[in-house]
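Every protein chain of the complex appears in place save one, which is left out.
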Amino acid sequence: MKQFTSVHDVADPKKLVESALELKASPYAHKALGKNKTVCLIFLNPSLRTRLSTQKAAMNLGMEVMVFDINEDGWKLEFEDGVVMNGDKAEHVKEAVRVVSLYCDIIGVRTFAGLQNREEDYAERILNQFIQHSSVPVVSLESAIRHPLQSLADMITIYESGIVRPKIAVTWAPHVKPLPQAVGNSFLEWAAAFGWDITLANPKGYNPAPEFLRGVKVTHEQAEALDGADFVYAKSWSSYDRYGKLPGDNADWTVTQEKMSLTNNGKFMHCLPLRRNLVASDSVVDNSIVLKQAENRIFAAQSVMKEMLENN
Amino acid sequence: MKQFTSVHDVADPKKLVESALELKASPYAHKALGKNKTVCLIFLNPSLRTRLSTQKAAMNLGMEVMVFDINEDGWKLEFEDGVVMNGDKAEHVKEAVRVVSLYCDIIGVRTFAGLQNREEDYAERILNQFIQHSSVPVVSLESAIRHPLQSLADMITIYESGIVRPKIAVTWAPHVKPLPQAVGNSFLEWAAAFGWDITLANPKGYNPAPEFLRGVKVTHEQAEALDGADFVYAKSWSSYDRYGKLPGDNADWTVTQEKMSLTNNGKFMHCLPLRRNLVASDSVVDNSIVLKQAENRIFAAQSVMKEMLENN
Partner (left out) sequence: MKQFTSVHDVADPKKLVESALELKASPYAHKALGKNKTVCLIFLNPSLRTRLSTQKAAMNLGMEVMVFDINEDGWKLEFEDGVVMNGDKAEHVKEAVRVVSLYCDIIGVRTFAGLQNREEDYAERILNQFIQHSSVPVVSLESAIRHPLQSLADMITIYESGIVRPKIAVTWAPHVKPLPQAVGNSFLEWAAAFGWDITLANPKGYNPAPEFLRGVKVTHEQAEALDGADFVYAKSWSSYDRYGKLPGDNADWTVTQEKMSLTNNGKFMHCLPLRRNLVASDSVVDNSIVLKQAENRIFAAQSVMKEMLENN
């Protein structure tokens, strides 16, 4: 695996989940693998779980870790080709990434959608430039339109439940500000790859890009999606159609205990951070499996980096 | 030890000091203890000594270290229960701490008093939420009202002197801005637990909270406290009574060489950072044992984490 940016980079997603579960059972079994190997985690945006779980995963594999917050510790990067760099960008991504990849064996990179320009975000311009210029494998720590380590952790969490063909409700959730579509996009794509039964509920105007709706039933009635669900995955995202907008008041989309009673003893899931009593009520969160998801972030990252160390 | 937040968490403070001195003599003797163990140091406030000495202590024990500056690298946390999180706080401390404690074996956390609301500060709301929600032991790296690793390092430093029942002067010191009471509170509490002879000198209106005055004589004459002292511990703090205020000009409280001549060849102590010629004159600082205190920060942290690794 030369890159981990979406489920499409994974030859056998189920096998990767099984590898992650083996690592969860024996986290330190492959510590020799990472000897003299270094991962450099580059953050263009804030992060808590991803930052810490990926560090932990790397250390479990015996790797060294370097963390680089490019905006705080470095300077602005230029992503355009051919320009005269006489503005506020001190270095071109070409040099920055080529150089960093000389100093490590795996690069992880975190970047968010700008939510200003849909084509630019959906072209994954920043992530793709990292991949293009890196001489070592690149792991997405969340990109403009996907969050594959989160989705892999979600798959591990659902897979662990032992339910053979789980019924999954994905529900849009309210928020105070427009968020990227990455987590929702990515979850739908991975769950579809596993062939699970997925119903997406969202208000009109909040459909994801068509490419993420393959194998997904869509409804605008939240109750319809929740009905009989084994898992309820909530996430807020801004509009794809009216790109980056978050119009109107949608507080009635908050997931409550009452709504959860429609499910088949369904488990509530969320990638975190989560705004309590906005996305979901306190009692829903307190009875959820969000911590299992968060814990599985370690083994998601560890299974991906293990594969990269073994096969590059 | 499930938590280290004050001397009250320590079954036998003298034994802990002796353990620290053994570690000082053989810093790397217990490197196997920390194998595959990780400490996560979370900073809500700036730090130099605590940050670096605790990292060093963990590495001496063979642990891995993750450092997380939550305000720079993450987002604002919500500490209130039951609120609708529709403001500027992206994550509740419940999730943040529960998650971080899945990624490590010990959490260290640094937070300062806000100095706006005395009840809130003295309830140690932030520290206590970390303890409440963490599934692993928590070490205070300074909290709203105590700085126990500093105090433990201070005890080690005094204990090393070999003076059996040292006479200690604690003196309030001038400053340009209102500081928390944590270091003063904590030192008084630890020194009292050792049964040492403590006299506190401060201007009227600067008494610590009553709970920190047990076993402590108080005077408003600095010379009275310094008279015959073996150790002079200086620190500025804002008022507890007129909470967070720093009224008037108190430049005459600066510790000078002349004042030190009142002591029994007393050693000047301070937790650092120290404003020279405001808290104490250059020559007092240059002839002090502040560097011994700073060095002992390593072994204070190391003895605490060693105990946690052995007994959890």
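Points to keep in mind about this one:
The letters A and B name the chains in turn, as written, and every chain counts its residues from 1.
FYI, a residue touches a chain if its C-beta (ideal position, glycine included) is under 8 Å from a C-beta of that chain, and two chains touch if they have at least 3 such contacts.
For clarity, every value in this text was computed on a predicted model and none was experimentally measured.
Of the listed residues A:L102, A:A209 or A:A223, the one in contact with the hidden chain in the full complex is A:L102. Seen across the whole complex, the unshown chain contacts subunit A at 36, 38, 40, 64, 66, 68, 70, 72-75, 78, 81-87, 89-92, 95-96, 98-100, 102-104.
In the full complex, subunit B touches the hidden chain at residues 27-28, 31, 43, 46-49, 51-53, 55-56, 59-60, 69, 72, 176, 272-278, 282, 285, 290-291, 294-295, 298.
The rule we apply is simple: only the chains that are shown with their structure count from here on.
Distance between subunit A and subunit B, defined via averaged C-alpha coordinates, is recorded as 39 Å.
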